[in-house]
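Only one protein chain is missing from this complex, and each of the others stays in its spot.
Chain nomenclature is as follows: A, B, C and D, assigned in order of appearance, with residue numbering initiated at 1 for each chain independently.
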Amino acid sequence: MHNENHAFVPADVPEKKRDIFIKNYHAITRNTNHLFLFSCDHKIEHLNNDFYGATINSQALHPEHLFRIASQGTIGAMATHLGLLARYAKQYPNVNYIAKLNGRTHLVSCEQQDPKSLLLWTVDDVISFKEENKLMINGIGITVYLGSEYESEHLFQAAQAITQAHKAGLVTIVWMYPRGKAICQENNPQLIAGAAGIALSLGADFVKIKMPDATNMVSSTQALKIASAAAGNTKIIYSGGEMINAQDLLSQLYENIHHADVAGIAAGRNIFQRSLAESIILTQAISAIIYDNVDLKVAIAHLNQL
Amino acid sequence: MHNENHAFVPADVPEKKRDIFIKNYHAITRNTNHLFLFSCDHKIEHLNNDFYGATINSQALHPEHLFRIASQGTIGAMATHLGLLARYAKQYPNVNYIAKLNGRTHLVSCEQQDPKSLLLWTVDDVISFKEENKLMINGIGITVYLGSEYESEHLFQAAQAITQAHKAGLVTIVWMYPRGKAICQENNPQLIAGAAGIALSLGADFVKIKMPDATNMVSSTQALKIASAAAGNTKIIYSGGEMINAQDLLSQLYENIHHADVAGIAAGRNIFQRSLAESIILTQAISAIIYDNVDLKVAIAHLNQL
Amino acid sequence: MHNENHAFVPADVPEKKRDIFIKNYHAITRNTNHLFLFSCDHKIEHLNNDFYGATINSQALHPEHLFRIASQGTIGAMATHLGLLARYAKQYPNVNYIAKLNGRTHLVSCEQQDPKSLLLWTVDDVISFKEENKLMINGIGITVYLGSEYESEHLFQAAQAITQAHKAGLVTIVWMYPRGKAICQENNPQLIAGAAGIALSLGADFVKIKMPDATNMVSSTQALKIASAAAGNTKIIYSGGEMINAQDLLSQLYENIHHADVAGIAAGRNIFQRSLAESIILTQAISAIIYDNVDLKVAIAHLNQL
Amino acid sequence: MHNENHAFVPADVPEKKRDIFIKNYHAITRNTNHLFLFSCDHKIEHLNNDFYGATINSQALHPEHLFRIASQGTIGAMATHLGLLARYAKQYPNVNYIAKLNGRTHLVSCEQQDPKSLLLWTVDDVISFKEENKLMINGIGITVYLGSEYESEHLFQAAQAITQAHKAGLVTIVWMYPRGKAICQENNPQLIAGAAGIALSLGADFVKIKMPDATNMVSSTQALKIASAAAGNTKIIYSGGEMINAQDLLSQLYENIHHADVAGIAAGRNIFQRSLAESIILTQAISAIIYDNVDLKVAIAHLNQL
Partner (left out) sequence: MHNENHAFVPADVPEKKRDIFIKNYHAITRNTNHLFLFSCDHKIEHLNNDFYGATINSQALHPEHLFRIASQGTIGAMATHLGLLARYAKQYPNVNYIAKLNGRTHLVSCEQQDPKSLLLWTVDDVISFKEENKLMINGIGITVYLGSEYESEHLFQAAQAITQAHKAGLVTIVWMYPRGKAICQENNPQLIAGAAGIALSLGADFVKIKMPDATNMVSSTQALKIASAAAGNTKIIYSGGEMINAQDLLSQLYENIHHADVAGIAAGRNIFQRSLAESIILTQAISAIIYDNVDLKVAIAHLNQL
């Protein structure tokens, strides 16, 4: 599973863009089929709540903190909104970027209105931005809210964005979240597996899902493995979620990589809510598991540098 | 009725695309006017529920199972979403495909919101995908929810997709489902017959409908025959529905082909919820009835190969 | 009023399309200013209810029945959806057609949702279909629901369709129906007259309205005459409605033609719910009144051929 | 204020269209900065209610009545829907026309749904119609419902229509009506003044508003003068409203012209609900005040011709 030097090129990537797609794919997977996504779309999704507070390092308040980590740490790619890229990416040209196309705040509750997250930028906006600035924008990201009353609009714009991105040789990542009044249990294993399968049916290369809950039938890891099967040749990265102990994060990652067939993790708060120094080292430890196939102990030993 | 070597070409197929349309039509009907559609849009419609569970063969969890059946079995065409085709169809180039253009999950109930299933891909997306990959994509499929509060949007996009597909010489199949708060009885015979007639009025070549319920006036088969008449020169394929005993499936199919004037069946779960070996044999038995006009006993004898 | 050989050409018909418009107008009015429209949009509007039932001739179940009547009977034009034309019109090339552009089922009640009937095909679709097939498609038809919460969308698409159709030299007919939660009395004389006036303000050549109810001030015929005045140079055809006794139908038609200044009738169920033989003779009797200006007795005598 | 021979050309009229704009402006203002608009959009707005009834002259039932008045009377311009122009304007080529772009009926009450009046025709439709027919279409009219839940859509389409019309050298007139569930008092002076100011902010040349109500602080005329100030260099024409005594109409007009700084009146029912002869004379009396700056007595003397 590890260290394979093979990029699967979906059939909606035209012949003349195959090489570009493979190059983009290899860049963010570091020539494996694995992916460590540094997820940084929180300034729209959660406003200032993830960047300022009692348990958050004060450096996180400054948006440039995200780019410093991406630039000095070791990641696959940093995913953030195109508008933020327009203001910082040129100053950090050594980073691989995934341009996130949509976003919404959490201000309106599901009880009031089901989640709706329209595309803020088109794939063409990404392409012209990339060409103008010669930046390493390797792909696009888009969120789909399944089970929302706007599900159909989300599916439509995701299918179209994937089709268009593949036509340009860009890698595609779908954030697939069941959410809305109709969703009782967002992390139900069968639901999560189904969500992963929908990303496949939309043609995505990677799907970001939340960790499924354990049930009295399956553990979280077993449920994640079922989801990996349901996703077929679309690869799963699971959400890191809220900040937890770094060692626990690495253990969970190791387990999921080795026993749940996932391609990696999408981590944000777990990284950027720490100081720059801590963040950098944590990205190195995560990358060691994801890209270098090290033992858990070796990965954890990274943390001792602090 | 059987074995006629005649393709009806609707008048919205332009002269220069007649030969292509006839070729597509003959491919999926195997030079008859009958059709065995291997229906595989469930990963969006039903998430993982049709692929993993107590009564489902474990092979079904892997999306490639669908393509293995289509490739090794004997079918008219496999219908699935364009995104899924982008990830597997090139690996299975010997299969006839129908590109399904829309889809939605069942997560939101009718009580909360009437069904809405926007087009995820355009007919142009299908055409450029087909041309790029030289695959046998013979037509397009689209679902219409009659009686939904979004009925008008569904009728619009179906009429337009049919018009555009015919202009390109593609065969068109409409999934015509009465559904929504206004629909008390989805399988009412007069309603089903009306639904079939609407597919005709939209210009479709085939319409997929559910089996009408028997009433104290007519049997299911008689009701289906009335629907076939109401559909005029649009041909009916009926939904196989949930997995049932293979022999019963074949008996029902034989009855409907020979006494209800239908063109064939759209079967999905009845096939792919079995093992690959069983699935392949069942497709052979179904094709024997639909395309080879064999007696029921001969068809059932196929099953003994297992 | 009768037998005038003059076609009024509205000013949104460009100079270079005047002759085509006049030709289309003369074709369906048979060189009078009168119109007998054989209305056949029921397969979408009423599903199978108008085609199969205790009081309906069994031939009506087969969609081709409509085209046989149009081809063998004597009518001004047959109005039906473009999708149905795509499947039968080429087999019946001697018929004048009006392509109906929108339609909806009656499945959702006004109490649940006000009527909404989006265009299913554009005027451009009609034009390219006509040119490809050299069929006699003389005009377009479109339904407007006044007083619906979607009234504005209906008015918009009707105004645009009329403008575009006139630019191509096509005759335009509006089905103008007050309907929705806000409408207490659909057939109120002042409301019907107003509806006719709106068709004029939209620029339509003909407007199809329902017979206004009699009040204690005016008879139905007098009310219809007021509506004819309110419609100005847009000509009224009234709806035949449900099947009634053929002799009564002719008497009412004669009365409305001669005392209510209408241009003719739009009849559907009154014709196609009979056998082909009866239908043909009835169309001849209707045409005798509308186009040949015969006495009522002469028209009724036609019926004796049966 | 009177008789100034100066047309203000807004800056969104391009240089090459300045002369056309000035010509259009001078045509309807008769080389003053005043305007007598003969408002004739009622067939859509009020259906038949303004054209047929106990207090209405029977000539009003016939739509051509409107054009006869415009042609034989003395007005600045006649405003009506483009569809109606397509059916009569060519027969009355000596009239100045304002093409009204949107309209809705009063059938749905505000309690049921806030007013929504989409554009039925585009500015481009007006321009191509004008060019095809060489008619004197000097401008466009559009209604905005402030305070409606669809206010934003109305503001958008008005701003766009004004921008496009000015690009073509057409004069623009906004019907600015506060209306909807949120509006307690449509004719509140501060609200009316604000409405006039919004027309200015949209870039309109003229704004049609209703007479503000008198309060215990200001008379109607004083309130109208405040609105005129708030409108800046957008000129106000006030609505004539329901038919009143001709002498009262003239007195009110004289007062508003001379003490409220308005540019004129938009009168419809007050004119067309009378006989052709009376209508013509009344238009002459109104024009005498608006365009010829006569004394009230002189204007009223006109009425004695009857």
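In the analysis below, a contact is a pair of C-beta atoms (placed from the backbone, for glycine too) under 8 Å apart; a residue touches a chain by one contact, two chains touch by 3 or more.
Treat the numbers as computed from the prediction; the structure is a model and nothing was measured.
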Which residue of A:28, A:119, A:250 or A:271 touches the chain not shown here: A:119
Per the touch definition above, residue among A:48, A:215, A:247 or A:305 touching the missing chain: A:48
Sole contact to the chain not displayed, among A:35, A:70 or A:84: A:84
In chain D, positions touching the absent partner: 10-12, 14-15, 146-149, 151-153, 155-156, 159-160, 162-163, 166, 178, 180-183, 190-191, 193-195, 197-198, 200-204, 226, 229-234
Interface with the undisplayed chain - residues on chain A: 43-44, 46-49, 51-52, 61-64, 80-90, 103-105, 107-109, 112-113, 116-121, 125, 129, 132-133, 135
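In the analysis below, only the chains that are shown with their structure count from here on.
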Chain copies touching (chain A, chain B) - same or different residues, decided at half shared: different
Length of the line joining the C-alpha centres of chain A and chain B, rounded to whole Å: 36
Contacts with 2+ other chains: residues of chain C: none
Category of the chain touch graph - line, ring, star, complete, other: line
Which chain pairs touch, all of them: A-B, B-C, C-D
